[in-house]
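Just one protein chain is left out here, and the rest sit where they should.
Chains: A and B, in written order; residue numbering restarts at 1 for each.
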Amino acid sequence: MVEVLAFESIAQAAAALRDRTVYLGGGTLVMRAVNFGDSSIERIVLANDPSVKAIRTEGNRVVLGSGATMADVLASKETAFLASVARGIGGPAVRSMATVGGNLFAQHPYGDFAAAILALDAKLSLTDGSEIDMGSFLARRGSLRSLVARIQFERPASGEFHFRKMSRVKPKGVSVISIAALIPNSAGRVSNARIAYCGMGETPVRASAAEAALEGRTLDPQGIAAAVSAASAGLAPPDDAIASSWYRKEVAPVLLRRLLLGEAD
Amino acid sequence: MNTVEFRKNLFSDERPENLSEIGRPTVRQDILGHVTGRSAFYDDHQFDGLLHMRCVRSPHHHARIRSVDFSNAERMDGVRRIVGPNDVPKNLNTLLSLINFGKEDEPLLSGEKTAYRGEPVLAVIADTERQARVAASSVRVEWEPMPHVLDVEEALAPGAPTVNETYPDNTFEYHERYDHQKLRFGDVDKGFSEADRIVEGRYRMSPIEQAPIETCGAIAAPDTGDRFVCYTSTQALFFSLATTAKLLDTASSRLHFIGGTVGGGFGGKVDSIVEPMAVLGAMLSGRPVKFMWDREEEMQVGAPRGAELWIIKDGVAADGRILARRFTGYFDAGAYTRLSSYAVVKSTGHLPGPYTIPNVASNVYCVFTNRTPATAMRGFGITGVDYAIECQMDRVAEAVGMDPVELRILNAYRDGDMKAHRRVAKNTALIECCQVAAEKAGWRISPDSTRQSSLEGGGGRRAEIPETATDQIGRIGERRRSRIPVEPLVGSGPRGRIPAGTAGPAVEAAPPQRPDMAMDWEREKSAADFVREPVKRPKTATQPQSRLAAAPEPLPPAQEKAEAPYIPKAPFNRGVRKPGVSRFLSGTRRR
Partner (left out) sequence: MSKSPVSFELNGSETSLFVEGGQNLLDALRRGVGDLTPKFGCNQGTCGACTVLIDGQPFLSCLVLAVNAEGRSIETAAGLSDGPSLHPLQQAFIDGFAAQCGYCTPGMLLAAKTLLDRNPNPAREEIAEAISGNLCRCTGYAPIIDAILSAAEIVRRSNRP
């Protein structure tokens, strides 16, 4: 028998977290575990908190409430550049349930949106009042005792943010891998690129070697060659029913090249 | 809506033009229920006080069970009953025992060892599904993992672990004599020696899960009159009923099975596992019990189309005629027979594909491995070998430098040709299919290939049964005893030759059990009326003996001093009383 506790705010819900207790956002992860009789879940906490669903901008920063759904992201003008990421996740029913915050905790092979958040160099505001960057969050997400309330990042300049996803089912399915990339350039040369993968590790990971190889280069076949050949460097993607580790390493450079050159899938 | 295109010019004398159903879409009779959501699938029947049954399953590919401790589970909230192997009245079965084919080899719940990952060893019945799940996960089983084998060739290698104790050599036993199903037609070695080219290929198919959207399941409940009603997802209602009666050693008249509305089956819902479990649960608890696989179980323990491996060797003349074709085939049955033994026989009847090849030999093995037991799926026994044959045809075309469509037309069987299993081919249409496919694909073929017809050029010499080389190799146990490697047609033992023209005995498949069950041809007249005039077809030189011949004629003895080839002691027969077999099997009760 699972106990359900509903709270007015996400902070109160976070305060109720203890052993054998989970916070339920959109339900796509937690309910799945509950349905399959996960005996480690004895309590579910909920927050009927409209503020966590809000999507807004503060100056040049975008603030996503962790309870915003993929459908909310698609509907908001503030997040139009993230539409391709949100649209790539599930069918319409999953998108009306799955939340931005939930995606940050999704286990491999899920987490396309988390990869985008990683590429955008986002800061996460936790319910304990602290702020944490996405990279540190991914390293600690299993042992975190607070909840993510908001996600903030600088709005990318037009054309700087890119996303590609490769799956084995049309029109869509789980990612074999996906790539989210922030490719700023000044005077035609790339500077401080951030490239993040979903599916190339147990959590979303950055393609540090490819990022370095892109520094100061131009976005043409010669300019990106070194980055493409370093696409899988230092990464150990998992083997699973979707794809083998070998296959993911083979797909990464192909998808990265398409993303950087704007080629068709 | 009509996406079917009819080529009325082809075989126009073989059908009347006044068909009112064929070629016209017909609205399904159950469609209104489907679109309103009112069609009642098995889980759409509700029972007051329904209990839920969940299994404890093996996490190992192959493991001995040292001990099972369910004392915790027994004491948990809502748990009504623990069901173990000893609760199953007759805990060993093989599905095709209903037609007397194969030995009992699979328990419903395993007590001593498990031979595939997910094999059930115990079941828990509880008030809610969650309680049943939690209780099942609290059962402690002490496992002793054993070496396992997941590949057919490895399973046949000397020293491979025995998967299934009923078949210690890891092969199903055919005709109580061989570790494989044989097909011999002509002499392939002679054919190879006459060939200009030898083309060899290996073809592998992975298992495929049917993945129906509705998972397998059944709800059973005590009914009036000491009977049990069972709503089930089965694709084979009476098969499941008879299997349940047998495993539970009860009269089939006590079982009232209701099914027919199935949420997708594709062959994956014939194995009759969920029904005996649910009925057993209802018997032991005295309450309605649901036994339903979740999605994970459907994918892990639901029997898939099995893996297959085919090795084909062709002897080809320079002009593209295939003179000899030899097959070694392996069906991966998984840990238990289920229906794979039958798939092997079915595939053998299909060889060498829709082609007329004068020398054909095949050895097809039904191999036990520690994978999930395999079963039926859409054309099983045929789909895999057809894939192998058609890949091989492309390779042959490449080897002799011929157009692949023309190579097929050249070797295609034609009406009146003798097939490798000694039946005359009729209603063949491969040539026409090739021609239409080439036309549709915009693939140019020669005028000569365009002129060919499956109605012409068949029969005559092509209808003759050649002198056939026989052998006794691959007897049960020989491979392991003599450490014979897995090599096609290698082995010792006498060889023999059967004279040309020997058609083999005609066996009446299933004689009527009572005179009033015999076919009344007068009543079949309406079907015969469709044929307006006799079909003009070339008379074949050698017709096999009438199917209604009275007694099987023995084969002429082989010339060398060899054991006579296998002949069944009695024709295939349903409803024969067999010692040790439940008298409640379908077809035997009326005796």
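Observations on the structure shown:
Simple rule for what comes next: a contact is a pair of C-beta atoms (placed from the backbone, for glycine too) under 8 Å apart; a residue touches a chain by one contact, two chains touch by 3 or more.
From a predicted model like this one, the values you see are computed outputs, not experimental measurements.
From the options A:M97, A:L144, A:L219 or A:A233, the residue with contact to the unseen chain in the full assembly is A:M97.
Only one residue in the set B:V68, B:A211 or B:I382 touches the chain that does not appear here, and it is B:A211. Only one of A:I10, A:L24, A:L82 or A:I224 touches the chain withheld from this view, namely A:L24.
Of the listed positions B:G33, B:G460 or B:G501, the one in contact with the omitted chain in the full complex is B:G33. The chain not shown here touches chain B at positions 1, 25, 27-28, 30-41, 43-44, 46, 128, 130, 210-215, 261-266, 294-295. The missing chain lies against chain A, touching residues 1-4, 6, 24, 26-28, 31-32, 34-36, 41, 44, 46, 71, 90-94, 96-97, 171-172.
Following the convention adopted for this analysis, only the chains that are shown with their structure count from here on.
Look at where the CA atoms of chain A average out and do the same for chain B: the two points lie 47 Å apart.
Chain B meets chain A in the complex at residues 129-130, 133-134, 137, 294, 296.
Of all residues in chain A, only 1, 36-37, 39 touch chain B in the complex they form.
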